[in-house]
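Every protein chain of the complex appears in place save one, which is left out.
As written, the chain order gives the labels A and B, with residue 1 at the start of each chain.
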Amino acid sequence: MMENFILEVREVTKRFGGVIAVDRCSIELAPGKIYGLIGPNGSGKTTLFNCITGLEPRDDGEIRYKGACIDGLKPHQVARRGIGRTFQIIRVFPELTALENLLVATWQPLDVVHRRALELLQLVTLERLQNEYAGNLSYGQQRLLEFARVLMTDPELILLDEPAAGVNRTLLNELLQAIRNLCAQGKTIFIVEHDMKVIMDLSEKIFVLDHGEKIAEGPPGAIQTNEQVMEAYFGR
Amino acid sequence: MTVTITGSMVLQVVISGLLAGALYSMVALGLALIFGVMRVINIAHGTIMMLGAYATFWWFQLLGVNPYLSLLASMPLMFLLGLLLQQTLVTRVVDAPELSSLLLTFGISIALVNLAQLAFTSDLRSVEFLTGAFLLGPIALSKARLISFAFAVAITLLAFWFIQKTKLGKAIRATSQSSEVAMICGINVHRIRLYAFGIASALAGAGGSLVAVIFAIQPEMGQVYTFKSFLVIVLGGAGNYPGALVGGMLLGLVEQLSSLFLTTQLSEAVAYVLLVLVLLLRPTGLLGGRAK
Partner (left out) sequence: MRRALFAALVAGLGLLALYPMVATGYGIRFMLQLFMWVALAQSWNLISGLTGYVSFGHVAFFGTGAYAAAILITAHGWHWVPASFTGGIAGVVLALIIGYPCLRLKGPYFTIAMLGLNEVMRVLVSYFEGLTGGGLGISLPILYASVEIYYGMGLAAVIVTVVTYLIITSRFGLRLMTIREDEIAAEAMGIDTSRYKLYAFLLSAFIPGVVGGLHARDQGYIEPLSVFPLLTTITMIVMALFGGKGTVWGPVLGAVLLFVFQELVWAQFLYLHQILFGAIIVFVVLLMPRGILGVLQQRYHLPRTI
């Protein structure tokens, strides 16, 4: 079946000294869908994201974005190609204001960027805090800011690393709706999450990692009843 | 200028290199401890060495104490000074950006050096204790250097045994790997840092005492040793204590060998050029340490 995948991860392996963080992992993402990536702590999810975005060089395997090989590209080059990501540990720019955090991200004329930044701040309900230093925002607000920031570059593939952590329930629903809207606009979303309800609700397909290996993939229903997955989470 | 380089010249130089190298290793081990445990770049390290040298000088000058015996006094004295500096000042910048610890230790250094200049004047002093050399065939071994070498080796091995085998030493190594994990394991990281700085200062002080017998001393003598200690830990890799030992010997050898083939001015540059080159090409050290 000849499908045009937006992201192809083929047999990617990443070692840290003697530890194999990602073990011959292969993943294919079709455009315009929401995918989930789950697995117990330490299963290599963030490392996989790091390999895809060029933050960590992979030791083996190949990564293709829209058909083109992106191995060995530096993170900023990967970002420019259209892959955006958020981080597990929040990485806002604390001594820049919320607005400035967004302004750095694109290379269009300032007024265009400014307008877009304000729109996105509205989207995540942070508009009234635009001149507040990002470091002074609450944890949940910083998460939302990071989410807005990743959208500034209008990426086609968005990697979200635990976007729901620490966000209160009301805002969370708006966040989830925003994610669904993005998908409706044709973007591809790949989410790492520990909140099972969120992941099962959002994703069309879920990949499961354990000790760096992909142990299962499939629609939420199948994953929920998969024995291997339950073993990985609840022990052998 | 063509000079035929004979085998015995090379041997002489190699031995000189090893003799000097042991001193470098010992002093650098101290700096490595501080950098490994706290990620602090201690610019005052050479200054503490200078104080140890002066301690030995004054004991010799005023009380006639055998300089090698004065190690028993100068090392504990510098250990205490190290504890004091750590407790009052350095501890406040351990988790701050590097700039803070750099500037702080520089401030301490400049204050101490100038206090020394006020107190001791900048006249050159020397401890005339051991003169002359042992002759082994064509090789001349300066007595002072040889005995200092012996002490340096002994102290370094002692320090090394301490780090590898004792409980406190293991705690130091654990904290060097990761202070957060060490804390979780119940290690009193604050106390470990105190000891690390104290031990490092004792090692520096010992270096000063041993050097006082060989070279003339003056208040600004420490700076060059600080730089060379930097080089040693860069060569050996940060947090890599055996690496510091090897790095020190390597530096001693390279310096002496280069004095054979290059002019004195250039051989002075060798240490610095080596520092920059190693940093650019292999920042984790020739023997590999932690990259961060």
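To be clear about the criterion, a residue touches a chain if its C-beta (ideal position, glycine included) is under 8 Å from a C-beta of that chain, and two chains touch if they have at least 3 such contacts.
Because the structure is predicted, anything quoted here is derived from the model rather than measured.
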{"item": "Displayed chains contacting the withheld chain", "value": "A, B"}
{"item": "Identified contact with the non-displayed chain, of B:V10, B:L69, B:A96 or B:L124", "value": "B:A96"}
{"item": "Touching residues (missing chain, whole complex) on subunit B", "value": "35, 39, 41, 89, 92-93, 96-100, 102-104, 106-115, 117-118, 223, 227, 230-231, 234, 238, 263, 265-266, 268-269, 272-273, 275-276, 279-280, 283, 291-292"}
{"item": "Subunit A residues that touch the omitted chain in the full complex", "value": "53, 55, 74-77, 79-80, 84-85, 87, 91-96, 100, 103-106, 110, 149, 152-153"}
